[in-house]
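Here is chain A:
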Amino acid sequence: MKLDSKVPEGRLEDKWRNYQFKSHLINPANKKKLNVIVVGSGLSGAGAAATLAELGYDVQCFCYQDSARRAHSVAAQGGINAAKNYQHDGDSVWRMFYDTLKGGDFRSREANTYRLAELSAPLIDHFTQQGVPFAREYGGVLVNRSFGGVQVQRTFYARGQTGQQLVVAAYSQLYKMIKAKKVEMLPRHEVLDIVIIDGKAKGVIARELSTGKIKRFVADAIVLATGGYSRVFRLSTLAIGCNGSAIWKAHKRGAYFAAPSFTQIHPTALPQTSESQSKLTLMSESLRNDGRIWVPKKKGDDRPAKDIPEDERDYYLERKYPSFGNLAPRDISSRAAKERIDAGHGVGQLKNAVYLDFKHAIERFGRETIEDRYGNLFTMYRKITGIDAYKEPMKISPAAHFSMGGLWVDYELMTTIPGLYAIGECNYSDHGANRLGANSLLQTSIDGYFILPNTINNYLEGELKAKRPEIDHQEFSKVEAEVKDQIQSLLDINGSRTVDDFHRELGKVMWQECAMSRNKKGLEKAITQIKSIKEDFWKDVKVTGSSDEMNTELEKALRLADFIELAILMCTDALQRDESCGAHFREEYQSEEGEAVRNDEDYAYVSAWEYNAGEFKLHKEELKFEFVKPTVRSYK
Partner candidate 1 sequence: MSIFFRKFIIAATGLFLCIFLIVHLSANSLLLLPEASARGLYNAYSTTLRENPLITAVSYLLYLSIIFHVIYAAIITIKNRKSKGTGYRVNHKQENSTWASQNMGFLGVFILLFIVVHLVNFWARVKLGIGESVGLDVDGNTDVYEITYTLFHNIYYVLFYILLMIPLGFHLHHGLKSAFKTLGFYHKKGLRVLAKISLVYAFVMSIGFGVIPLIVYFK
Partner candidate 2 sequence: MKVTFKIWRQDSPDSKGELKTYETDGLTEDMSFLEALDHLNEKLVLKNEKVVAFEYDCREGICGQCGVFINGRAHGPHDHMTTCQLHMRSFKDGDTITVEPWQAGAFPIVKDLVVDRTAFDRIVEQGAYITAKTGTAPEANSIPVPKEVSDAAMDMAACIGCGACVATCKNASAALFTSAKINHLNKLPQGKAEQHTRLLDMTKQMEVEGFGSCTFTAACEVECPAEISISSIAEMNARYVKAKIFG
């Protein structure tokens, strides 16, 4: 199948308008005859479900949590970007588009990225109207702050809880439509497979988590809004329940998976302290504005930080990147930390962290100023570690954070399966090989609120005439039987190892070989190792309890089974890309100073993988840069 990105004609500025002008519309009376399933209730899912319902569609929205409000979009702290140019500092849609494209190391579609910037300003209007208490000046106008990778102030925020505030707004709007009986909400329902009939997405099979019941749902279109899959590393900044199951099942049923290996590693998370750790908490990147990062010069130095004299400390970011110093971009900072830790300079119990020191900042500005700037973060640090960071340096460590990769989608956000859409973090659309800070809330919201509700008509218009399949269609029975079989076979193994034990093993392999720094040999080894983990898992995992009750262990096992397969594809993807770009750093492709070397000649494409009975076939969507010329990212 040839990939058709469906990018509209015209100048960059006109493409979205041209698209809307040409796309099919459906009259309101007909919309209510059409049913759309939305999987996920985060910013994109809730936004899409609410907006589609407002337009008149009949919507069913699923989430695995007990309430739509828990979706992991809540955890985004920093803010949301928008090209409002309120600060009068030279910002514009074009500049924002360029920053995003460059930040992604020129591995995303120009037209998509431009649309992201174009729709950013109305999104702030939208959220303000929905009651999001964004930070304000005394005069009542909105405030902005700056964020990594850009030179203007375009980030809007609501304290350190921007994501939570946006989710509350989206969730409320969703409940408004539930009250209007236009949306049926199905919390504690996990979608386990997609039903394709005559080549089109027509339904899902879901498990009601509180009872274990397997249910069928039929629809005219299906929207996946299931978020990121970085839990494949086990230790990540994601919520424990985040998973890749729905997109993985969609992939296995024919949706291409794009750039699965593009995963962002965040430099400032709290380090792992024990084997049984489940989560790495993110500390806002803003700490790097005043904190200095260092490790002891001596390998395996066991002295407490305060006993290590100045001249025995290595401020490696300042040493390697004198002009950006501690504010080097996320991928570069993470990689530098890993390099020092691997070289034996790591600190902390497991020697897996670096220091983030506020001593000099406190000396220079006084404790009060630092408290004012980062008080809540220092409190959070103390709650989790029990350490007072005003007295000793924080220990931080890189952690898996965001998946740029995801299901391949065209300009309409439709996957390669007609009628199946992917929105938000679970698709591959705007961020390229690396995402800029505060762009993730933006992309996920815009996909759900503004883009999908405008593009889905174009497909659904054709479905008006088609008869919706019956719920007892043989394809439903077949897929349901497969889901039940998978559950039963997991329960039947009755082996000797827990699900978490396998997940830890998978996480270690992925973290070692497919995270910040990758190489051919390591990736090949990883693929072999993961295949053997897969084999062991299906022979030796132990899941207690039954399938017809709430069974959290079974939920974990089902998710891990998919993660294991996804991990193989991630390594396969990283292996084929013989260049370094953005978050994807291949050790073979670096300059003498250890910087990433991109290869636009051979790799200016989006890798899109087709699943075929356990094998993956590569398709390439060539990226044409008609409006900007790719340049080299340098932060020296």
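The criterion applied here is as follows: a residue touches a chain if its C-beta (ideal position, glycine included) is under 8 Å from a C-beta of that chain, and two chains touch if they have at least 3 such contacts; residues count from 1.
How were these picked? Simply put, all candidates are chains of the complex that A comes from, given by their letters.
What you see is a predicted model; the values in this text were computed from it and never measured.
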Legend entry - In-complex contact partner of chain A, selected from candidates 1 or 2: 2
Inset, instruction - Within their complex, state which residues of chain A touch candidate 2. - result: 47, 50-51, 54, 65-72, 74-75, 84, 86, 122, 124-126, 128-142, 158-159, 161, 163-165, 168, 171-173, 175-176, 178-179, 185, 187, 210, 239-241, 273-274, 276-279, 281-282, 349, 380, 383-384, 386, 449-450, 453, 496, 498-501, 542-545, 549-553
